[in-house]
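Heads up, one of the protein chains got dropped from this complex, but the rest are sitting where they should.
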Amino acid sequence: MASVVMVYICVIGAIGMLVGMALLLGRAIIGPTFYDRALAVNSFGTKAVLFLCLFSLIIGRPDGVDIAILYALMNFIATVAILKFFRYRALDVPLAKRPERKTTRKGGRNG
Amino acid sequence: MAEAKHDAASHAAAPLPWTEIFEWAQALLSGGLILTGAFFVIAGAIGILRMPDFYTRIHAAGMTDTMGAEFILLGLIIQSGFTQTSLKLLLIAFFLFITSPTATHAIAHAAHLSGLKPKLGPYQAPDLDDIGKGDGS
Partner (left out) sequence: MKYALILGVTLAAYWLTLSGYFHKPLILFFGVMSVLFTLGLSARMKILDKETVPYVYIPKTLSYFVWLFNEVVKANVAVAKAVLSPELKISPSMIKVPTHQDTDIGKTMFANSITLTPGTVSVDMEEDGVLVHALLAEMANPDDFTEMGERSGWAVGEAIDISEPKTNG
């Protein structure tokens, strides 16, 4: 009985995630600036992770949680990569200026 | 089956059905956490849609990322008990806890560097008809 109630609550939560994702899609479509869209997509990814967790526990197959882990990591990397690309128009740029190394590597510059 | 056991227990004045009480406590606790988290997630989504300005939308997204995500994951951890699944869920909660402020800061910093000016000063929603239209920069 308790588990049945639990499944219903999870279904309610999953429907809530879907509603939130629909609202965020609206922001991603009408967002006036590029950063609004990036923010909406990032938040959409978080909700997708939560939806995956809830859904995989509803259908009783916890393997979906693995996919959720992967999605959480990929979401972060994708956000940073998209922002970096739209700032520099290339991914081959260091994000922070590296401090100058005191020691030169063996056989580095002079070779 | 659970109901039958409960009836038998009440008729025969047997000791309290601790397993069932524990299950219900687990279900109520995790259910409350999941519903609270879902409420905050939807509030964050509504906020992203309603806010007038990019910088104010970030705050609504932060609401989703912190309280919504952590509470839902905490509820699922309590629900699944001490298993491999709950460890994985704990990992997801940890990743989100670490990466969500970083991603938020990355977006805000990129917008700040690109010269997007925030709207400052007190603000009130103009009218219900204008919600969601948004306006440039």
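As written, the chain order gives the labels A and B, with residue 1 at the start of each chain.
In this text, a contact is a pair of C-beta atoms (placed from the backbone, for glycine too) under 8 Å apart; a residue touches a chain by one contact, two chains touch by 3 or more.
Just so it is clear, the model here is predicted, and its values are computed rather than measured.
Looking at the complete complex, one finds that the omitted chain is in touch with B. Set against the missing chain, the residues B:27, B:63 or B:77 yield one that touches it, B:63. Remark: the residues of chain B touching the chain excluded from display are 40, 43-44, 46-47, 50-51, 53, 55-56, 58-60, 62-63, 66-67, 84, 87-88, 91, 97, 100-102, 104-105, 108-109, 112, 118-125, 128.
In the analysis below, only the chains that are shown with their structure count from here on.
Centre-to-centre separation of chain A and chain B, using mean CA positions: 15 Å.
On chain A, the positions that touch chain B within their shared complex are 1-3, 5-6, 9-10, 12-13, 16-17, 19-21, 23-24, 26-27, 30-33, 35-36, 38-40, 42-43, 46-47, 49-50, 53-54, 57, 62, 65-66, 68-69, 72-73, 75-76, 79-80, 83, 86-87.
On chain B, the positions that touch chain A within their shared complex are 2-3, 20, 23-24, 26-27, 30-31, 34-35, 37-39, 41-42, 44-46, 48-49, 54, 57-58, 61, 64-65, 68-69, 72-73, 76, 79-80, 83-85, 88-89, 91-92, 95-96, 99-100, 102-104, 106-107, 110-111, 113-114, 116, 132-137.
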